[in-house]
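What you see is the complex with one protein chain gone and the rest in place.
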Amino acid sequence: MFKKSHPLQSKSEIILRNIVVIAMVIFFTVFLIIPIGIAFAGSFHEWNPLSGTYNFLGLKNYIDVFSSGLFWTSMLNTLIFSVVVIIFRVGLGLGIAYAIYSSLVKYKSFFRAVYYMPVVTPMVAVAFVWKFMYNPQIGTINQIFGLDINWLMNPKTALLAVMIMTIWKDFGYAVVMYMAGLYSLPTDALEAAKVDGANAWQTFRYITLPLLKPMTLFVVITSIISYIQAYVQILIMTEGGPGTTTYLASYIIYDEAFVKYNFGYASALSFVLFVITAVFTWLSFRVSGSQE
Amino acid sequence: MKRKISSIALNVILILLGVVTVYPFIWMVCSSFKQNSEIMALEQHLLPQTFIIDNYINMNNRFNFLRFFANSLFVTLAITLLVVYTSTICGFVLSKYKFKGRNLLFGFVLATMMIPWCVTIIPKYTMIQEFGWMDSYKALIIPAMFSGFGIFNMKQHIATLPDEILEAARIDGADEFYIFHRIVLPMAKNGISSIAIFQFLWAWEDYLWPYLVINTQEKQLLAVGLKMFNGQYSTDYGALFAATAISIIPVLIIYLVFQKQFIAGIAASAVKG
Partner (left out) sequence: MMKKITAMMLMTSLAVSSLAGCGSGSASGENSAAVEVPTEPFGDTIKYDPSVEINDGKDITVELWEWGSDDLFQQAIDGYTAIHPNVTIKLVNNPWEDYWTKLPLALSGENGPAIFNVHNSYHENLINYMAPLEIPLEDLQADFTGVDAHVIDGEVYYIDYGMMTGTVYYNKDMWTAAGLTEADIPKTWDEMREVAKKLTIKDGDKLIQAGLNFNDDFHQNYLLGLNYQLGENLFQEDGKTPNVNSDAMKQVMQMLVDMYEVDGIGSKDFGEKGADSFGQGQSAMVIQWGHYYNTLQTTWSNINFGVFEIPTFDGNPYAYNRYNGESTFGVNKNAPADQQAVAQDFIKYFLANDEIQIAFNLAMSTFPAKKSLAGNEQILANPSLAVLAEHIDHYIWPGSMPSTMETSLKKAGQDIFFNGVDIDTALNEAQENIIRDMQNSTFTSVENLYKYAK
């Protein structure tokens, strides 16, 4: 099997390879495998680093997780949140990128930069600004649209409001990713379509879109991973309220781990979340694979 | 004619969306020149009615912007340079060398990308304490040295470099270290710049980890420093917005300067994944 690459392995190749492989293995063992092991063990314990408790509980933390109403509320919220935000992120990102890419728009790098601004702004600050914009009395949104909605405190709109803010912050990322995807498309395929008399929509639907599929998959997967872990916007904008209507799974973990110091329970929650992330990631690979 | 109309329509839509995107920033920048009572006043005006620059001037009392900025820049650059180097060399080894366990190792690297922060952050925190790295940049930089995302992307990218060039160098008697540093590294520049920008932005915005491990005020980073304005009983919004406004400027500049390479880099690696 070595022959495919090149027949002779030089001494320097072996040295370089060994250094790199060993460094990787050590690094990932120390900063990933060992922590995961500790967290996994911890998830079976009552673990509070402040009081120094570390008592074996068996499956109790996991049982508590699954029997907690808040957990299920938050999972449902996380699901709604992730799906909606990802759909809009991908849709807006693709649409806008295609518009900028088209020959109809001139100041391409201007638009690219504008849409990317929210991406590079810290979430903490963005969340505060939007909290003001959503204010029922003095908020820009109610004033511009002449509405009288208590966005962040109405159970019907609170999660929606957080999602809108997140879409606003993140769609620019998808725009740039799709721009990159579009620039690397093989021009001959597009030319061929033109020659065959395909209209703009047909070219987009049957040529461009399928060619962009790896990029879509990339955006979707990175989004799943990051949205399942989102909590800062909740922490600042709603603290999970009103009641428990906007609890997201990661917010509970943050709350349990670094507010209540229930490391054991928080670890159990993390593992449940990890398994769910893995399943969804695997599903998106499957879905995209099955179309081919 | 039809083309012209659709061009105008498209531009108008993009500009409208642009306004929606930018408006919160304009609001924030305007608010940074207002007193807190005006920011929260019932009568809202976009432009400050009493124009003050105190938020910027007084900011340094609690928020040593230049200090935080220098710290963030140092840590972020260190992480970015290290990750770029480790990702490229790992990507090179994983894509151009064939050896036993290679696919296993690569699969493992892929899997690391899926692990949420919350799984490892608690044990990592206790480990950092054991190592005695608390309150030092070691705690920020060393655990971030290798990136699954970076390795994955550089592997994809370097795989597209033609083997012939490497072979030619080998025939000329170059050893692998020379080949990597003098041939692969320069040729992978697009991939490198996309990884660099991603990593730069992530490290720049990272909040929870520096917040947990850095205690001394003088060592704190910008993203964490922004929370200084959130007090026990109230938040100093004017100062927060002023600080945010000046903190995002450097990142915007970096993005503006390198956006071409950034996009080319993503195009070169991610799409072919």
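Note that the chains take the letters A and B in the order they are written out, and that residue 1 is the start of every chain.
Criterion: a residue touches a chain if its C-beta (ideal position, glycine included) is under 8 Å from a C-beta of that chain, and two chains touch if they have at least 3 such contacts.
Worth saying up front: this structure is predicted, and the values here are computed from it rather than measured.
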Would you mind spotting which of B:M113, B:M134, B:L161 or B:L252 touches the chain that isn't drawn? B:M134
Option from A:V105, A:M153 or A:A198 whose C-beta touches the chain left out: A:M153
Among A:F44, A:Y62, A:F204 or A:Y261, single out the residue that touches the unshown chain. A:Y261
The one residue from B:Q49, B:N103 or B:N215 touching the chain left out of view is B:N215
In the full complex, which bits of subunit A touch the chain not displayed? Write them out. 46, 48-53, 135-138, 148, 150, 152-155, 240-245, 258-261
Where the missing chain touches subunit B, by residue: 36-37, 40-42, 60-62, 64, 66-67, 69-70, 73-74, 77, 125, 129, 132, 134-135, 186, 189, 192-193, 196, 211-212, 215-217, 224, 227-234, 250, 257-258, 261
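Operating definition for what follows: only the chains that are shown with their structure count from here on.
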I'd like the Å distance between the centres of subunit A and subunit B, where a centre is the mean of that chain's Cα atoms. 15
Along subunit B, where are the residues that touch subunit A in the complex? 3, 6-7, 10-11, 13-14, 17-18, 20-25, 27-28, 31, 39-42, 44, 86, 89-90, 93, 96-99, 105, 108-109, 112-124, 126-127, 143, 145-146, 151, 163, 167, 170, 175-177, 180, 194, 201, 204-205, 207-208, 212, 223, 226-227, 235, 237, 240-241, 244, 247-248, 251-252, 255-256, 259-260, 262-268, 270-273
Seen from subunit A, its contact residues with subunit B in the complex are 1-2, 4-6, 10, 12-13, 15-17, 20-21, 23-25, 27-28, 30-32, 34-39, 42, 49, 96, 99-100, 102, 104-106, 109, 111-126, 128-130, 132-133, 137-138, 140, 143, 168, 172, 176-177, 179-181, 183-184, 212, 214-215, 218, 225, 228-229, 232, 250, 253-254, 257-258, 263, 266-267, 269-271, 273-274, 277-278, 281
